[in-house]
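Working notes, structure below.
A single protein chain has been omitted from the complex, and every remaining protein chain is retained in its original position.
So that you can tell them apart, the chains are marked A, B and C in the order they are listed, and the count of residues begins at 1 in each.
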């Protein structure tokens, strides 16, 4: 049977990344069961017509435990099986953490969106983890100028770090929730908790700019140059649009271009 | 050239709605230019194999001005051109309104999502308009139990009405914004406005349940049995999940089933 | 501490469904680990100001195994804990099935979107399962009129059934894939498989109308009046819009209104 992908290509154009995307699979991350959406591919040199994509699907069949080692191993096997010089992956997944309400102590679960970007060649190996932390943000301007009340809203802080382990997720999330938010969010709050959360957030009013700066101040001493970028989006309660602030340390994560 | 769609079908199954969807087009609504996503189709009786879908695309080429008359006319022409007993359409579009800030008077524009559902047969003609109004919601419980502050968030009220005109949109939106919200949202707010909005919302704390009830109380005297359903979703600032309340008058809009 | 939700309401409006939505949690369905997005709520009678939403979040903390019994039990406990007459839930989740390639026999996994709608009152108990099955669809018109080739595309068949068990999912999916599609889709296909799949689909050309009718013909003898609705959307390869066909047996699933 003809192998057209294996034909010689004479257009002289090599491609950086060719593969499959929107592939949904079950994974285990930090001993918790969840699902992931995967984009996996390899580079294609100028002389070959195509890659054998079914090999990528096959490799994903055996991919269950998700951590830095297994991701790099998957990239290594992709690179070898498809005889490519580079392989890369983007994984979107959902991570869960138990959290006790601040006064009642009742337990609840919060979900965090995770993006992992990894790339492997003979000369380079990179892995980035992007963690999205939902928080409460109270506006300092609204608080200062109003006789009572202050507008507040849910926000989402997106932290991107290089070369951390999945074991670091809990630490990063804890730091961001405690030090960068007006208050952290919870899934179960009784009235005693709601009073505490409301008052703490009000005492601790922060602009979207403060949230990004406080994230950097809190993470830099611990993660140093592993910190790539910090972004926060506040779903403004007084507007029908959102507010954002964005910082990048690593030019690769400069989304302004 | 063979016309397979015109073949006789012997499975004995008539279909309620067959056509095209995710069709994007430019429309004019209330003299404003916007774009719409359309799902348009007709019924198929048991004896025919298929409909001629290209006729639906053709009809949409001439559809520019969007109002009740043009929608019904489009359904009528669809029904006739495709020789069907019933034709139906769902249109999603974006509606804009100018709104002045409450103190500075500065002008800004707010966007509203609109869904129109219409159906036409020889015995029946229905048209429903669903308007989504973004608002501010301050939690009365949080306000009552906290020494200062109160959690608040953006909410979205979805109002479905039958047989209203597009001319009614402004009126429905104004009523909902004034009477059902803790405060309306704006796109331009200077500090004097932000103080006003913050304080007004705080004075006017409402649960998601209150917002739905106040919507009904405000709309019923004017729209009577034209009111089909009211739903509100609050994007809770202290949680990573949302709160909702839902009411239906017309069983067709019972989404609980 | 004041319990505002417990106040008496004098607006005289009862609400059909009040609760929490967009709540993400880990669940086990048919022994497989996956995640779900949940909307859970209860009715609110006219005399009470609000429901105690934190109780719903608390109940979800203990919800892990997902099947008809556990869903009804959750609704029962919601109803009792919140002293309501009715409780209802919508669950969106992802279901996985192993499937062997038709010639090589290689194993791959396909993901299916599932929606569950359930409601419980003293007089009524309903549970609906909606299963979305991705398939291949080859256009019979394109095949008949063209000297070679035929346009084809991925389609998605949405089947809604009442009172089935989660154990029925595999059976419904198998029937739909075998009897209603031009060909089923796979995640791993080697060249021998791709030849088989391409030829089988071409031999088996079906309009979106045929797919819905064949789904009904295949499911009715087995599921009878449990069949509520069938919808198919084809992501047309020759258009930038999609084609659809829709049938409902149960008026509750009439989306035309």
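Everything below uses one rule, namely that a residue touches a chain if its C-beta (ideal position, glycine included) is under 8 Å from a C-beta of that chain, and two chains touch if they have at least 3 such contacts.
Remember, predicted model here, so these are calculated numbers, not experimental data.
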* Return the single residue from B:61, B:122 or B:147 that touches the missing chain. => B:61
* Structure fact -> Touch with the missing chain holds, among A:28, A:81, A:103 or A:243, for A:243
* To do: Write the list of chain A residues that the hidden chain touches.
  => 1-2, 4-5, 9, 11, 13, 15-24, 39, 41, 44, 49-51, 53, 57, 88, 117, 119, 126, 128, 140-141, 144-145, 207-210, 212-214, 216-217, 233, 239-248, 252-257
* What chain B residues would touch the chain not displayed? -> 1, 3, 23-26, 32-35, 54, 57-58, 60-61, 94, 96, 106-109, 111, 187-192, 195
* Structure fact -> chain C positions in touch with the non-displayed chain are 110-111, 134, 136-138, 141-143, 145-154, 183, 185-187, 189, 191, 194-195, 197-199, 201-202, 235-241
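The criterion applied here is as follows: only the chains that are shown with their structure count from here on.
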* To do: Based on the touch definition given at the start, go ahead and assign the chain network to line, ring, star, complete or other.
  => complete
* Provide the C-alpha centroid distance between chain A and chain B, rounded to the nearest whole angstrom. => 33
* Structure fact -> Between chain B and chain C, the Cα-mean centres are separated in Å by 24
* Structure fact -> Multi-chain contacts in chain C, i.e. residues touching at least two other chains, fall at 1, 23-24, 57
